[in-house]
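Here's a structure for you.
The other protein chains are all here in position, but one chain of the complex has been omitted.
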Amino acid sequence: MSAGLLYALAGVLLFALGLGGIVLLRHALRRILAFNVMGSGAFLVLVGLAQRDGGADPVPQAMVLTGIVVAVAATALALALLRRLPEDRP
Amino acid sequence: MTGLEAPLALFLLVNLLAALVRAARGPTAADRMLAALLFGSTGVGMLLLLAYAGGGAPLVDAALVLALLAAIAGVAFAQRAWHRDREGGDDA
Amino acid sequence: MNLLLDGLLVLALLWSAWRALASPDLARAVVLFIVFGLLMALAWARLNAPDIALAEAAIGAGLTGALLLDALGRLQPGTGAPAPESPAQPPANRAGRRWTGSVALVAGLLAAALAYALFQLPAPTVRLPEQVAANMAASGVDHPVTAVLLNFRGYDTLLEVAVLLIALIGLLTLGPAAGRPAAPGPANPLLKALARLLVPLMILSAGYLLWAGAHRPGGAFQAGALLAAAAVLLHLAQLLPAWASPGRLLRLGLAGGFLIFLGVAAALLAEGALLTYPPAQAGGLILLIEAGLTVSLGLILAGLFLLFAGAEERP
Partner (left out) sequence: MLEALSALLLLAGAGFYLAGTVGLLRFPDVYARLHALTKADNLGLGLTVLGLALQADSLAAALKLLLIWPLALAASATVSHAIARRAAGLGLKPWRPEEKRP
């Protein structure tokens, strides 16, 4: 049970938590949060799995680095769309 | 390398967990934000300790960035997102 | 000791994510999510991925928190009416509870299956770190992550910057915000003083991160995120007004980094291969691309927060 594998497991749990959140939660802002939790879970699995027997693997790290930037751009776009939802159905 | 860095980082993490309880349970929005701010400064402390416990000098850069940006969430909260949540009590 | 630290951090991550999603009121959900972002930065530090810890710190603390709190402010009208409470607790009726139970069960099964797969995965036959290390000499930089990002997988980064531009264009097409304008707090002189103190230092740190990217963790993405955070701080201190639709100069700045990257790729195409830098000029080309990317990423990420963030414009 190396540190990498532990974080990969945490990533799997976060991914499932986020997925459950997206399906169950009704408020759009909550679903955006669940979407980000899911993304972070996937990133953890990417890096944790690649480093499950120690050492730092630059390839998944580079991918996750750009993934984080894209995730914040997607969140910003989602929040902008949220602002334009009709008031009665957030 | 006094060998103290790793246990102290663990100690700060335990502090963090206690503050997480306040953040989750805190009745008012301000309590939650204060807990988040404590996270910011404890996070900087932990990054520094981890840097000297083997994490390497780049973590000091991460701590510097976190220290630079710790103010933003707090200010954004105070200015944008803090309305009287519910009537009555000292809720805010 | 290490496993204890990692174990506790994983517990804190899972617990803060769970509390953030299941919390009854929205303000608590957002604040707990900001806490989750900080814990993620620590997790990346523990996974000895300092580049990602830097990016998570810069983006989580600087941008995501401000974006979510701003959106939260717009949802709750300034009049102090309670936040739109959509209780996260499962609905009272039986059908609702059965639905929630079944979704939770499916998510649990998915997690179990994925976890099982994690343990069953055979050791990788191709050792990527060794391959990257072997080709470091030709990459033009000394830091493996930057080499992968800009040289070996430069193509992905090129498209990824295009994705960021598309997200911004999506935001632009939406036009001015129709929602209630966030009630701007009273002008806070102390905040203006802090912004005047911190912003030059942020710009200096961004320059340092850009330059450091060649030989240690750092680079265009973290530097751009830091510049965007500086713009957010200036806007919160009411020193920088919200952006209306971008003028010519801003458009050039937004697309500049991408165009430089595209130009270099096109120039190299003349030598027959996509984005393989001649080893001699590789370092210089990468620095040129990263400098352009830093400015453009800073403007794009700042634009995500600042565009139409002002009071409601008459459409």
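Every chain is named by a letter (A, B and C) in the order it is written, and numbering of its residues begins at 1.
Here is the rule we use: contacts are C-beta pairs under 8 Å (C-beta built on N, C-alpha and C of every residue); 3 or more make two chains touch, one makes a residue touch a chain.
Please read these numbers as outputs of a predicted model, since none were measured by experiment.
Visitor: I'd like the shown chains that the missing chain touches, ordered by label.
Guide: Counting the whole assembly, the omitted chain is in touch with B, C.
Visitor: Have a look at C:A95, C:A123, C:A137 or C:L190 and name the one touching the chain we're not showing.
Guide: Considering the complete complex, C:L190 is the one touching the chain left out.
Visitor: If the hidden chain were put back, which residues of chain C would touch it?
Guide: Per the touch rule, chain C residues meeting the hidden chain are 185-186, 188, 190-191, 193-194, 197-198, 201.
Visitor: Where does chain B touch the missing chain, residue by residue?
Guide: 1-2, 4-5, 8, 11-12, 15, 18-19, 21-22, 27-28, 30-31, 33-35, 37-38, 41-42, 44-45, 48-49, 51-52, 57, 60, 63-64, 67-68, 70-71, 74-75, 77-79, 82, 84, 89-90, 92
The rule is short, and it goes like this: only the chains that are shown with their structure count from here on.
Visitor: Any chance you could list the residues of chain C touching two or more other chains?
Guide: Where chain C meets two or more other chains at a single residue, that happens at 2, 30, 46, 48, 51, 70, 72.
Visitor: Taking the complex as given, what residues does chain B use to touch chain C?
Guide: 6-7, 9-10, 13-14, 16-17, 20, 23-24, 26, 29, 32-33, 35-36, 39-40, 43, 46-47, 50, 55-59, 61-62, 64-66, 68-73, 75-81, 83-87
Visitor: Taking the complex as given, what residues does chain C use to touch chain B?
Guide: My answer: residues 1-2, 4-5, 8-9, 11-12, 15-16, 19, 23, 25, 27-28, 30-32, 34-35, 38-39, 41-42, 45-46, 48, 50-51, 53-54, 57-58, 61-62, 65-66, 69-70, 72-73, 76-83, 182, 184-185, 188, 191, 194, 198, 201-202, 205, 209, 212, 216-218, 222, 226, 229, 232-233, 236-237.
Visitor: Quick one: in the complex, what on chain A touches chain C?
Guide: Touch residues, chain A against chain C: 1, 3-10, 12-21, 23-27, 29-30, 33-34, 36-37, 40, 43-45, 47-53, 55-59, 61-66, 68-70, 72-77, 79-84, 90.
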